[in-house]
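Only one protein chain is missing; all other protein chains are in place.
First chain written, first letter: the chains are A, B and C, and each begins at residue 1.
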Amino acid sequence: MQPLSAIVQMFHVYKTFDDNYRALIDINLRIEKGEFLFLVGPSGAGKTTLMRLLFREERASSGQIIVYGRNINKIKAGRIYQLRRKIGVVFQDFKIIPTKTVFDNVAYVLQVLGQPKSEIERKVYAALNRVGLEKRMDHYPKKLSGGEQQRVAIARAVVNDPVLLLADEPTGNLDADRAHEIMKLFNDINLHGTTVLMATHNIGLVGKMKKRAIYLREGKIAHC
Amino acid sequence: MQPLSAIVQMFHVYKTFDDNYRALIDINLRIEKGEFLFLVGPSGAGKTTLMRLLFREERASSGQIIVYGRNINKIKAGRIYQLRRKIGVVFQDFKIIPTKTVFDNVAYVLQVLGQPKSEIERKVYAALNRVGLEKRMDHYPKKLSGGEQQRVAIARAVVNDPVLLLADEPTGNLDADRAHEIMKLFNDINLHGTTVLMATHNIGLVGKMKKRAIYLREGKIAHC
Amino acid sequence: MLIARIRQILYFLHQGVKNLSVGGISAIIAVTSITCSLLLICLYFIISSHLTKAFDLEKDIRVVLYLKESVSKNRIEPLQQKLTNYEEILGIKYVSKEKALEKFHHILGEDAIILEGLNNNPLPASFEIELNHEAKEINRLKSVLHQWEVLPEVESVQGGVEWIEKLSGFIIALRISLCFLGGILIIISLFIIASTIHLTIDNRRDEISIMRLVGATDWYIKLPFLFEGVIEGILGGTLAIFLFWVFYEVLRWRITPCLQLIFNFSEINFLTMKQIFIVLLVGGVIGGGGSLLSFFLQSFQHR
Partner (left out) sequence: MLIARIRQILYFLHQGVKNLSVGGISAIIAVTSITCSLLLICLYFIISSHLTKAFDLEKDIRVVLYLKESVSKNRIEPLQQKLTNYEEILGIKYVSKEKALEKFHHILGEDAIILEGLNNNPLPASFEIELNHEAKEINRLKSVLHQWEVLPEVESVQGGVEWIEKLSGFIIALRISLCFLGGILIIISLFIIASTIHLTIDNRRDEISIMRLVGATDWYIKLPFLFEGVIEGILGGTLAIFLFWVFYEVLRWRITPCLQLIFNFSEINFLTMKQIFIVLLVGGVIGGGGSLLSFFLQSFQHR
């Protein structure tokens, strides 16, 4: 129905929380397939909330959201995993499983898909290598530094070449060099066809990358 | 014994973790009373580990650490709280208590000291106001955005005008404006006599502030 | 396809065992809760089977047929033959008038002096009849006794009905009470286990919600917990049986002497193989069921 070139479309989306706090107001947004888009805005603007809507961690209060050709409001609870498997997410608070090693955390995304062991190993090695954590593979997350944990989260998000990558402040705990490497990684992935939506405060990064950026302020889109 | 002007002294401090990973190697450091000092270094350099040693979340493997005139290796387990009450810490992962509201999280530091209710309220309001969260006082942390949680952690660290403030990457989740405000807050506190040690990747901030900076790299001090 | 399925199931089993070993204290608590509950069930089994035994006084169910004074000796033999044909009869014994007096003498003991003044033997001849198990069914017994009462040779029939009526009433009451107690114990057990596993899983709620967020299906998350629960249950069962056995061996020598005094059996038997199997099965079922139950609760809590 909608043009195949759009991977995300949001029509008049509102999100109001229980306490009547309006986190998102009348969001209209279209992300093209293969695009690299920044989501910028001050603390509390609604960046994380917008991303949460895209993989149905939260539901929109009103409005329609279409991801990869499906109206995600209409997906049944038992089928949400199908949506999520197409989307890689770097969570702002990492969300690493504390009882699994670094390797197992990254591998879990592939195990869920029932991929054979040898392929899982190959892919996980590659992903950890890309973020510079191949030596930390057998450690439990508690023993890692903040930046290392963030890189585990990044490795997990990209390990299966998702159709859509949502990265929420993925360089907040990384030094400039590391941050630059990660941006290169995202760029690579983007060139291989993954659509990337990245929320960040780092205006410097946004400037350097020369990509489209959306400005959120108090739940509303300011620029486009 | 040591000159009163030094608030932190570290002599040949090593930290080796269970898995024989050497996180800190021969650290010698002196922080003067009233100083504002940056701790800079790439991800995994040992910044957080160094700070953990100062309030005895971890113990040094060897070497001596003197904080506020006391050799903290020799403090008994039952007396550590006396050290911690003098130190305000902004944790890299925030460490906010999820079952307490924003207000109660910040107030806890004062309740522990047995301060009267009216004074606690006054101080907590003031601290939350300084980080721009006075309206979020009665919320539970789960409902806050990443940057808002970070600001709760900052408010808690400064609420009781600590002798020493350890801030571990306190602006990682904040936009430039907010980050600037927080730096102004730290500067204010510093001018009122609090010694500040701040770990960060944000070289830009370090440059602007024109303060002394220590560079950590693979557990060793590079510049001074 | 089949190989993939088997690989998946092996993966779940492996995860289950891994969870168990990572779970640490939580897992230990779950296992010991199940052990406690199953110990109660073992106790129930052993009390139940022995109480039944204690009041199942097979050989005490006797009936006496008193014969008429007028029955001559040569009619005894055919009557005995006739009675033996009843399938309810386990054993039959003729007691002549002389034998009856002798017995009475014996029963009276010191008081037997009163018999010294007797002119003739006033006691009737009788058949002492031992009934088999089937006859204990109260209605059947009544009908048989009635048939015997109307025999021409029989003066009266003594014993049986009232005693059996009382006894079977008591046994029924006892059985009901025991079932009741057992039911309460099982409900308490289930509650304890569901609580424990709920808390254990609640401890991992973040983990579970992360799994959901990275695309795991519900069953993919549930199955390892299910296997973990079943394994914990069976471990708990094994432990319970072992502890109960220790307990049994230690107590047997102390309790036995008292028993003989009160009941008419002198040995406590351990659980039968069937009961052991049931305990293990119940362990596995409540372990797995507890997991599912708490998962169910969980999904309500965190949706």
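Here, a contact is a pair of C-beta atoms (placed from the backbone, for glycine too) under 8 Å apart; a residue touches a chain by one contact, two chains touch by 3 or more.
All of these numbers come straight from a predicted model, not from anything done at the bench.
Q: Which shown chains does the chain we cannot see touch?
A: Its contacts among the visible chains are B, C.
Q: Out of C:F104, C:W148, C:Y248 or C:F270, which is the one that touches the chain we can't see?
A: Looking across C:F104, C:W148, C:Y248 or C:F270, the contact with the absent chain belongs to C:F104.
Q: Using the document's definition of touch, tell me which of B:K15, B:R130 or B:R156 contacts the absent chain.
A: B:R156
Q: Which is it among B:Y68, B:Y108, B:Y125 or B:Y215 that touches the chain not included here?
A: Answer from the full complex: B:Y108 touches the omitted chain.
Q: Quick one: which of C:L65, C:V95 or C:L123 touches the chain that's been left out?
A: C:L123
Q: In the whole complex, what residues of chain C lie against the chain that is missing from view?
A: Where chain C meets the chain not shown: residues 25-26, 29, 32-33, 36, 39-40, 104, 111, 113-120, 122-123, 166, 169-170, 173, 177, 188, 191-192, 195-196, 198-200, 202-203, 255, 258, 261-262, 297, 301.
Q: Which positions on chain B touch the chain that was left off?
A: Against the left-out chain, chain B lists 55, 57, 77-78, 81, 84-85, 89, 91, 95-99, 108-109, 111-114, 156.
Going forward, only the chains that are shown with their structure count from here on.
Q: Which two chains have the greatest number of C-beta pairs in contact?
A: Most contacting pair of chains: A-B.
Q: Using only alpha carbons, which chain's centroid is the nearest to the whole structure's centroid?
A: It is chain A that sits nearest the middle.
Q: Please compute the C-alpha centroid of chain B, do the same for chain C, then give the distance between them in whole Å.
A: Chain centres of chain B and chain C, defined by C-alpha means, are spaced 67 Å apart.
Q: Provide the C-alpha centroid distance between chain A and chain C, rounded to the nearest whole angstrom.
A: Measuring from centre to centre gives 61 Å for this pair.
Q: Can you give the whole-Å distance between the Cα centres of chain A and chain B?
A: Chain centroid spacing, chain A to chain B, equals 30 Å.
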